[in-house]
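Of the protein chains in this complex, all but one are displayed in their positions.
For clarity, chains are labelled A, B, C, D, E, F, G, H and I in written order, and residue numbers in each chain start from 1.
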């Protein structure tokens, strides 16, 4: 059974955002949409472009009521240092969570035990703290933030319109389906 | 620990394709790229549009050396019936696998036990039978096949060019990165 | 120890009947006679004739106060689709229960685990929810509904006349036996 | 999982037949069709009529290559005594097996533990010693031997014509079905 | 540790006596002396003469306040049939208990598991339901009821005269011993 | 399951006989008939008369090829002392076994744990070391050696004439029964 | 950890003393000094001289407020018989405890399991029921009662003068030591 | 079961003797008589007088072929220091074993766990390394070495004259007993 | 996980200080700074110089509010004797704890089990009874008390100035650091 449809397990972690250190818990996920983005390690190769790509969508996501959390097994001290020293990472405005105790990685089932690093997993979490989407890629594949935005919009639409469902490749404003007995076997 | 980087576990299943019944096993995944697409049930709402969307990319995927397997807990008999009766599904040319014994759903960790139905999980598998990508959505969210195609292309590129990695939002032909000590902390 | 004489275990399942989806539980078995008929799969060979044969007795069974439930591991969506598309099945008026989670099949001990399909089991259940008769055939043998009707009539007669028992081959109106000490060893 | 499709478990029992005591084992079931008929107790009420009914079909069954075994938890001594003293039972020519150790009742899962008596179970066993049909009735319901004969004939026909299956209510000589892909969803 | 000195364990059994069926429990043993006589099977060889021998003492035992219970793993139906059909057994007036569930045989530790039959055990039980004497013989040895009567008389005498003990070969009216310190080492 | 029909378990014990100390093991039971007579304690009340009674039959038993072993949890030293000091016991010629380690009492299941004393158990053992008869009495009841002699004679007769069985109250030279199918239910 | 300093465990035993049978329990040890003397068996070799030696000190011990208990696995009946028959033992006035159930031997850890006999253990017990001295000798070594008396006197002295301790070879009236910091390393 | 009759368990310890450090193991006990004397602690009160008392017998014991080992949980360094600083202890010529690891104390079952100190136990060990005598006193009771010497002499006599046993209070040269059947109950 | 940051576990021990014996428990550590210094054994080589070195700092430590406890598995009796006899040790004024039961050594994880001796461990404990520093050296390495004093001073400074931290090689009065976000990555 996957994590989809399950509530996020409790955790407490230190994070860096906008020049401040802050504490993050599963309670922060209540009442907002959240995206949790795991990546292996600070100061490595694919990661910065992935995080930059995510930052480019951050304003749009914030407008959609979505908070973004990037997570690696590095500390929040290292996150700050990376932010201070990398032009690319220095632009990041979302929450950079440190998980040196591996708690979050294990809760989201993305810890590569022998390395102590995270898989490249992305999780969409609804305002009830329930996982609505999971995506995990092998270590050398980057992710595409625009696909992520599309998925969150679809998830938000369905949540606001519980009688309708989104067919494949749905874009904002496109037609959705209302499930009903007469549709069974008719599409 | 996620399924990414793990080999597909053994299974044996009956499937329907192009007017024929056939048997599928994990050995079919050796030597080709494979996509395994789980969905909850035949004759339901989002599913046909998702599968139709996938069919639209099938020629492209075949050219890329990718075989496509859709899986639900329905039987291959029901798959045939759906194919016979639905205009949308009738167009499908890829392999429709029946999993009434829940073996594949459990192997890929997408069985919703209380319903006996699959989560909407998509798995990219390389020619060694190793999972390279996982995507799972809540039941009422459709998937986007074009994002899937992009991911497979990137995975194939990285496999063929083991010294390079793909930054985020990579498109075929775009620049990749060669990891090296001097890149650390420099992006 | 067989299921005969035991109460039906709790379950909750989705079903299709007369163009409607409905939920069925073990509580529906209280206060009426019930027949539960398992078969392997929709859209297969022997099954439709067996179900048609059962439908032919349905009016008679309803008059006797008996509700009929057919069960396979297919979903209620597939049942509806089969009903919509098959002339034979389209005539069916009784309850077609979907058991993709295998709950009912396991409760009645008729799940063929390696296939995820049901044995061809028929169960007669009295108004207390207690099993009065069991019949299970190998996969390629059809059942005879008129023998089923005879058995239910006998069961109902014995329930209404607790002092009498039915000798073999009893038909409605034929003589029954009143058990007593003087009969021991005298027949 | 029911006993249908499973091989009979090993046993050794004493029996009475035609004025002789004999030993019966599961090896006797190899190479012939067998019917095993359990009943609660000698010298009781429904039982004699059931056994008489079975005796009436015995010649027909023998011609079909079927041996009949009745079993209760009584001893073979009691079977002989019942045979000697009852007009009805005195006519019986088939094998009357004693099961005071409960071995057979437990092997066929028909022991009512608190009573030490058997359920009214009937088992059809093919020449490989594999169960092809099971029927169990509550204690006060008699069985109908002619339905049994019909079922065995169907089972024999299917065994001899492995490509065909018997639809419901099949009678000897009636039309059977040849399963094939084109029949799926077409009946 | 033997059963001697232990209370009879609870049981419930059907029995035949004097043309009636009755239920027997361990409570029947309270307030009377009881003899429980196990034998292998009705309609066999040594058994009838043993039971006849016991019947010959039955009047004497009744006068002594002793009830007699014979037990085999046969049913009470079979007991009645044996009683009806055997001249020897037909004379029996004591209680013939059926133990097809093996409960009594196991309580008194006389079940031969592989046969499902009882050892030839005799148990003397006092009015407190406590075993005072046990005798068990190999299957082909008969028992002697007059020795049994002598033992019960001695047991009754000792119970009524708790200060005295019975030396070997004691017969009713013969001298008994009063245990006391001065007797130690003096006989 | 009782000890009847079971082989005596291995043991090694010190004993007193005819002014000598000797060692006794289960191997002494091979090739002769044996009687093992347990009693609670030397220098007590019923015991001497029981043992005297047994001594009176000792010559007859020896002629029948039977060795006699009396056993208590006293030592062989105490047995000698009792033999030396008691007129009654001084006559004893059979083997007086000491069992202070409780090994024999536990092997024959006659140890009263809380007292460390034996029940009054008598065991007849055939030349294969197999128990043929068991008799156990409450502590204050004496045993009758002549009944014992009769039982051994019957056991010896049956062993020498394996086709015959001894009906109840059999005395040497009286008629026995040959078991056969025609006797079933005829006595 | 040895028994020294531990309280005697509960027990109940029969004993012989001065022509009477009595019951002894651990409660008898409260409020008096006790000596418990185990020996292997009545009617054996070293034992009588040891017990006679003990009897010679009995008056002195009684005056010191000490009760003496000899214990073997023999019964109290055997103790009486030995007392009656042996000139040496006949002089004994202390309590002779029977331990056929091995309870005391196990409580004092002196049971030789394979023999069912006691080691030659002597235990000094203070008025709180606490063991103050243990002595155990191999089977063929006798004990010296005068050494025992000296030890009890020393134990009594120390109990009455809790501030002093007894140096080695202390005799009644000799100087004792008062422990104190200044004595450390000074003797 | 006590240690008497058991072989000493393996150990390795450091000891002090005559101005030297040496290693002692259980192998040193083979081929000589040994006395092992436990005491609580160096530099305490009763202990020095006990050890001095033992030293006084050391020449005699050596002549008898006996080696003496004193043991406490102190180290051999502390033993040397005590020997250097105490007039009393300075005279000691036997082996002073250090047991800070508690190995010997646990092997001889004399460790007072909560204190980490030894009971005052004395053990006589024969040339086979088998314990022949045990004596343990409460903490404030001294031991008497002359009683120890008497016991060892008796043990040596019995070992050299295996046919005889030593009655109580035996002194060197006094009469011993030859065990035999005729002595039983005669002393 | 090391002991640093953990509370000292409960214990009770006897100790020697200034010509007195006293009891020490973990409660003595509350409300004062404590140093616990383990060493292998009294009367050995490195130990006295280490303890002397510690004594030389004792006045300074007392002024700093620090109590010092030296611990070995020797008894407090041996500690006194060592103190009495060694010029070096005779100067010691701090608490010398005896741990013959190994309780403290095990609580602080410094017991060398096979020797029953302590590692050379030093523990700094704050007034809450929490370990602030651990140092353990191999057996032949001495410790340096002045480094210990520096560490305690630093620990006390940090406790009194919770906002500051001590950089390496901090000496009393030297500059400390105030941790803050702006220092991250800036030193």
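In the analysis below, a contact is a pair of C-beta atoms (placed from the backbone, for glycine too) under 8 Å apart; a residue touches a chain by one contact, two chains touch by 3 or more.
Everything numeric in this text was worked out from a predicted model, so none of it was measured.
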Residue of A:26, A:42, A:57 or A:144 in touch with the missing chain, whole complex considered: A:42
Per the touch definition above, residue among A:50, A:74 or A:119 touching the missing chain: A:74
Omitted-chain contact residue, chosen from I:13, I:36, I:61 or I:154: I:154
Residues from subunit A at the interface with the omitted partner, ascending: 41-44, 73-75, 77-78, 80-82, 84-85, 99-103, 113-117
Residues of subunit I (touch criterion as defined above) contacting the omitted chain: 1-5, 43-46, 48-50, 52-54, 82, 85-86, 88, 109-113, 119-121, 131-147, 150-151, 154-155, 158, 165-170, 177, 179, 183-187
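To be clear about the criterion, only the chains that are shown with their structure count from here on.
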Chain pair equivalent in interface to C-D, over half of contacts matched, among E-F, D-E or H-I: E-F
H-I or G-H, whichever has more C-beta pairs in contact: G-H
Approximate Å spacing (C-alpha centroids) for the pair subunit A, subunit B: 22
Length of the line joining the C-alpha centres of subunit B and subunit D, rounded to whole Å: 50
Computed distance of Cα centres, subunit F from subunit A, in Å: 86
Multi-chain contact residues (two or more partners), subunit G: 43-44, 77, 80-82, 84-85, 113, 184-185
